[in-house]
Structure formats: structure tokens, C-alpha cells
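Here's a structure for you.
A protein chain is absent from this complex, but the other protein chains hold their places.
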Amino acid sequence: MTSDRELAIFEAAIKLGALYHQWVGTPVSPGTAASIEQAIEKSVILQPYVEKIRVKLDRGQMTPNAFGYSELQGLMFDVEITTRVRAATCLARLHRSGEYPLMELVGCQED
Amino acid sequence: MTSDRELAIFEAAIKLGALYHQWVGTPVSPGTAASIEQAIEKSVILQPYVEKIRVKLDRGQMTPNAFGYSELQGLMFDVEITTRVRAATCLARLHRSGEYPLMELVGCQED
Amino acid sequence: MTSDRELAIFEAAIKLGALYHQWVGTPVSPGTAASIEQAIEKSVILQPYVEKIRVKLDRGQMTPNAFGYSELQGLMFDVEITTRVRAATCLARLHRSGEYPLMELVGCQED
Partner (left out) sequence: MTSDRELAIFEAAIKLGALYHQWVGTPVSPGTAASIEQAIEKSVILQPYVEKIRVKLDRGQMTPNAFGYSELQGLMFDVEITTRVRAATCLARLHRSGEYPLMELVGCQED
């Protein structure tokens, strides 16, 4: 039997995996990063069980290529997502850990 | 020998192919479509040789699924892009043609 | 405190969300579906905590467009993934449920 807490964990992880692979590769620059952040947030919040989503892209890693822009890379993401399934809420993150874009479960609680 | 006109054609087509496969699958709804349109436009305009880009997503095709949102599909795109290589400019489109998301070269001109 | 079982759930869901958005939109036909299935399986099994992955794409939904091919769509996926974190293993699925590509947690067990 699956608990609400486990379902909230499951749903948070789906969204992190999904957004990562949807958006990696998008052309981006410090001047357009805010627009991309908002588009990601608005897309994720549409999906079921998402209570809160915050996306920050690290402008410091947006080194311009020969044509003056960058591509969104996994290490640029700093994302916090909160999901809710009935009384259970869970917080998960996607953030740079050394050279790896780590997705991790921060914790859950019940109302 | 490749002409400026041919290069402008080449560059326009790269951008259409790229944006299509970058953005297809993104969760979207009529309420968030404007944010996605702007994010796509801002991403494309960063790329070399792009002079103008206009993205419209057909809200009429955004039939809500069981959870109340849609996914961006190829047939929803209506995009016009103008590229310039020196004196040559070309206009290309991505738009629905029956059941196919057609990319087509509208025409080019020289200053 | 997060249990191994919860971590295994988290990891399974990441992979489902990731593969969906990585591969949706890929040109595909009944004749190339096996190659895509294998490439997805080989990509997913590289990722941490994945013990088993099986990907089936529904050829019946691959209606040829005007040029004789289809695009990989969410509803075509039938995926089963097993993840392991120490003694805990979890099985999750992505499969068509009506008109929605549902990701669901089937169950977990401990050795």
C-alpha cells in the first residue's frame, strides 16, 4: 500500500526529471534567463500535485559562446518544488552538487 | 560557392527545426501560452542571423487533459522567422498544414 | 528522515519524468521503434539506482503523417522501471490511461 507521503515524493521527482530534460539545451543568456525561469515555473505548476515551484538559473555559468549566448545546462538549475497529496507535502530540489546536477528529496511533512 | 541568400535560408531552417524539438512536450495551457511564446521568441532571437521571430501557439488546440492542462504539440505552432546574412533576408514559417506541422520557406530578398 | 524505500520511489519517478520529456517528439515509425526502445533503455540504465527498465512503444498509434512517419507521443509509452536503494526496490510504470500518459508507482519491497 502506498502512502500519501510516498505519492508526494513520487510526484515531486517526476516533475524534476521532466523539467530538466524538457529545458536543457534551450538558448539562454543573462538577459533572457528570467523569461525562461518564469516559463518553466508556469509549465510545472500546471501539472498535478504541484503546490509550489521556484526556478533559479545561475547566470554566472552563462558564458557567452562565439555568438554571444549560452545553452541551458543541467548545472545551471536551482529548483525547489513542493508537492502535496492530501495531507502530505514534500519538498525536493535540483541543484548543483560539484559537477553533478543533483535531484534530492529534502523532506516531507503531514498537516 | 554558397550565396548569402542560401546562408540565410540555411539559418532560418536551423532555427525552426531547433525550436520545434526543444519545446514540443512542454506543459501548456491557454493561460500560460503567452509566457511560453515569449520564452521561445527570446531564445530564438539570441541565435545568430535572426532578425525577427514571432511565435503564436494555437490555444484552440489546447484541450485540457484529465488534470486540466495540455502539452505543446507541433500542430499548435505558428511561427514566422526572418534571418539576415549580409544583404540577404529570408522569411520562413512553421505552421499547421492539415495534420502536418509544415516548415516552409516563404521567400528571400536582397537589399 | 528519508527511508531507502522513499529514495527508491524518488529515483524511479525522476527517470520516468526524464525519459518522457527527453524522447517525446522523436520521429518514429513501426520499423524504427525497436531501435528507439533500445536507445531509451540503454540511456536509462546508465542512471543511478536503476535495476531494470523495459520500454515498449505502441506501434498501433504510429499513424503515418503525409510523409510516412510519426512522432513519439506520450501516449505511445509503456515503460516499467525498477529502482533499488540498498535493500529497497520499487517498481513504477508509465502507460496510457485513457487519454493521459500516467506515471504510477506500482509498489515497493524490501529484501
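Just so it is clear, A, B and C label the chains in written order, and each chain counts residues from 1 on its own.
Here is the rule we go by: a residue touches a chain if its C-beta (ideal position, glycine included) is under 8 Å from a C-beta of that chain, and two chains touch if they have at least 3 such contacts.
The model shown is predicted, which means the values in this text are computed figures rather than measured ones.
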Footprint of the hidden chain on subunit C, which residues? 22, 25-29, 32, 35-36, 38-39, 42-44, 46-48, 67-69
Kindly note down the residues of subunit A that lie in touch with the hidden chain. 20-21, 24-25, 65-67, 71, 74, 98-100
Can you list, in ascending order, the subunit B residues touching the missing chain? 2, 5-7, 9-22, 92, 103, 105, 107
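Methods note: only the chains that are shown with their structure count from here on.
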Under the over-half criterion for shared residue numbers, do copies subunit B and subunit C use the same patch or different patches to meet? same
Taking each chain's centre as its mean C-alpha position, how far apart are subunit A and subunit C in Å? 20
Whole-Å distance, subunit B centre to subunit C centre, using C-alpha means? 29
For subunit A, write out the residues touching at least two other chains, lowest number first. 22
